[in-house]
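Let me give you the structure first, and then I'll get to my questions.
Other chains dropped; remaining ones untouched in position.
Naming follows writing order (A and B), and every chain is counted from residue 1.
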Amino acid sequence: MMTIQDIKTLLENYFKPVELIGAGDTVITGPAKIEEAGAGQVSFVANEKYYRFLDEARASLLIVHTDAPTGDTAGDRSFIKVRDPYTAFVFVLEKFAANRQLAAPGIASSANVAPSAKLGSNVTVGVNSVIGERCVIGDDTVIGPNVVLMHDVTVGSACRIYPQVTCYDGTVIGDRVIIHSGTVIGADGFGFAPQPDGSYIKIPQMGIVEIEDDVEIGANSTIDRATMGKTLICKGAKIDNLVQIAHNCQIGSDTVIASQAGISGSVKIGRQCLIGGQAGFAGHLEVADRTSVAAKAGISKSITQPGLAIRGVPAQPMRDQLRQEALVRGLGAMKEKLEELEAQLKTLRGE
Amino acid sequence: MMTIQDIKTLLENYFKPVELIGAGDTVITGPAKIEEAGAGQVSFVANEKYYRFLDEARASLLIVHTDAPTGDTAGDRSFIKVRDPYTAFVFVLEKFAANRQLAAPGIASSANVAPSAKLGSNVTVGVNSVIGERCVIGDDTVIGPNVVLMHDVTVGSACRIYPQVTCYDGTVIGDRVIIHSGTVIGADGFGFAPQPDGSYIKIPQMGIVEIEDDVEIGANSTIDRATMGKTLICKGAKIDNLVQIAHNCQIGSDTVIASQAGISGSVKIGRQCLIGGQAGFAGHLEVADRTSVAAKAGISKSITQPGLAIRGVPAQPMRDQLRQEALVRGLGAMKEKLEELEAQLKTLRGE
């Protein structure tokens, strides 16, 4: 059971100052969306756009920005003011989040753990999961049911691997990595040598995938192993569902890739980039740090300038692309003007 | 064994009138595509475009529209005339469809059903499937092999859950729902709070996915749970393979979403919409009922007018988009005319 005062105390671990306006003894039973929150619930307002909710909201507690115009009294509600109310609310959510149990603690009797595998302390392996020869799993890692780690896979500590994930042989995973269901790590890169008769010879895919600490990967994504060397997902990257990352790619730290984006082979994406949904990258490109790629963009050239926003197919700087889109929308008017000038010219020339 | 007369009798359960032209005693051994059907087979012609097949087809039975120009005699073939020959053919297909067995009836001995799970009567759970704590499964539901239902999942009656499906904790599924292999329901929404150092804190995803009655979902699709509240797939919606539906979306009843479409977070799509393949929606949009979205469209604004057809990136009404595409195709001619006018003007100005 958590009171408003308890929440204030919690947030003081992360922010300074944390200001409470109103009563602190109300019991908070859970969080809710601002438009649905009622008595006993906590919500937040992070954006000036939603300041009308400072009056309208029925939540017992609103977490708001230090500068929010709350007044000094809160009626039957309370306000907590912090520098970053969004993140503060996340810390509160964590306290209320249901304890999701991926699998019963310990090694399920139906799990198939190879004798040569080495498991740390407090490891969970779910029902019917397969841990191959020479795998190494760090402390406190939880592996759900029906997961397959082929041989020689290394998983760090405090990871969460959801049901039906597959990691091919040699995959290396850091600490606190989360991989959602159905994702396939380390399948063969898509490489074939064309032959004179039009057929192809498969190029052996000898590399691996390495995933650094604090990466989260969504459901049903695919990250292919390198042909030689490694496909590398750097620390803190966040990858959504149904994303394709081809062989030999490198995804920079804290880069975010939205659903259904596709990164072709040997692309190197910098740090703290934002990649929109359904965006696609041609092979062998380099993308500078903090690049922001719009949804559905098609990137066909390397981006060398950091911090650029790009958009379109083929992608160009946001400003150029938006101007181009406006010009295309204006084509009808342009055509009319052209015909008008043509008519005027005819008159002038006495035709 | 089914005769033409039996098929007529079957269809009379659904249509009135059902007219038979020709003999009724021929045995029909199965259905076939119109161009491949031969003696003993049944096919259909629903579209005037294919009326040439009324003469050409070798099928023993053709199901056609009431108004089809068949004449009064059918030679060695027969015709059945109904208001909706396409749907009539579907009812016939159902009679001939092989009895697909998802799993041997009953609870497989290798299935892992939690003691607290409650199963209705006549439930099948396939080999190696995992039914978590407090799951509830309705009568006559069939769960294939290697399925994982995490804890607190509710599945209605007469559902079919194919192999390798994963439902995360808290998922609620109605009656007669079909979910194909590899699909992941209820993985975490893609939500992270950015921090000053460029890294992200994961936002706990506390909501669920609810899927109403009569929904069908294809293979390897992903439907994420809500951050708070629920992601909702309404009654009768049909979702193809490799579709992404993000956290907090609502998909209206009888809406159809083709393969590889992607719906960003908190999008609300109306009833009876048709969403083309590889279409993408920006977050937080509302789309009116009966909207028709072309394949590959990129929807960046809400659609408020029901029944609109839209297309393009960014999407606009079909008519405007087609006109714009025509203008772009005419750009070469426009440029030539512009240069011609320029030359004429030069002459006029005596340059």
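Keep in mind that, in the parts below, a residue touches a chain if its C-beta (ideal position, glycine included) is under 8 Å from a C-beta of that chain, and two chains touch if they have at least 3 such contacts.
Computed from a predicted structure; not experimentally measured.
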- request: Report the copy count for the entire assembly; 2 chains are displayed in place.
  value: 3
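Rule of thumb we're sticking to: only the chains that are shown with their structure count from here on.
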Statement: CA centroids of chain A and chain B: separation to the nearest Å works out as 27
- prompt: If you look only at chain B, which of its residues touch chain A in the complex?
  reply: 110, 112, 128, 130, 132-133, 146, 148, 150-151, 164, 166, 168-170, 182-184, 187-188, 190, 192-193, 195, 198-204, 206, 220-222, 224, 228-229, 242, 244, 246, 260, 262, 264, 278, 280, 282, 298, 313-314, 323-324, 327-328, 330-331, 334, 337-338, 341, 344-345, 348
Of chain A, residues touching chain B in the complex: 31-33, 36, 84, 86-87, 90, 93-94, 96-98, 100-102, 108, 110, 126-128, 144-146, 162-164, 178, 180-182, 214, 216, 218-220, 236, 238, 240-242, 254, 256, 258-260, 271-272, 277-278, 295-296, 313, 325, 328-329, 331-332, 334-335, 338, 341-342, 345, 348-349
